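A protein chain is absent from this complex, but the other protein chains hold their places.
Entry: chain A
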Amino acid sequence: MEIVGQLQKQYVDFITSLFREAYLDDQYVQLQKLQDDSNPEFVVEVVSIFFEDSEKLLNDLASSLQQQVVDFKKVDGYVHQFKGSSSSVGAQRVKNACVDFKNFCEEKNLDGCLRFLNLVKQEFYLVKNKLETLLRLEQQILQAGGMVPPLE
């Protein structure tokens, strides 16, 4: 079917670019491998929790950095969480931003922390957008009766 072929090509091109631009890394491939016919919604479920969890973490980070006296240990705790969850879904750029963010927490550098909060936020919304597009493409392929091309 022509439309399935077109959608599949779109999907492959898109996901290839996501890997090339480091939005996603091999861990996303691992998640895809862990999904099978008995749990076809696995990736969607995990990614959805990641989105929810991350929004909350971003709020917690913003409010903890707005305190009169900033508790850098607390901030570090939140960044550690974010680093973990982004790593688990393969959101490489978010994870890398968190690694740098942690350094500023350890140095108790408020300016650095605020800058990196903005960066992490930016990277998160970018990858969220990309993942939503990717998952939408998958749905379209399935609805058109096709199979989602497996990742290398």
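The working rule: contacts are C-beta pairs under 8 Å (C-beta built on N, C-alpha and C of every residue); 3 or more make two chains touch, one makes a residue touch a chain; residues count from 1.
As a convention for this text, contacts and distances are computed from a predicted model.
Going by its UniProt record, the hidden chain of the complex is named "Response regulatory domain-containing protein" among "Glutathione S-transferase", "Response regulatory domain-containing protein", "AP complex subunit sigma" or "Lariat debranching enzyme".
One of A:Val46, A:Val70, A:Leu110 or A:Leu142 touches the chain omitted from the figure, and that residue is A:Val46. Take chain A: the residues that touch the chain left off the picture are 27, 30, 33-34, 36, 38-39, 42, 45-46, 49-50, 52-53, 77, 80-81, 84-85, 87-90.
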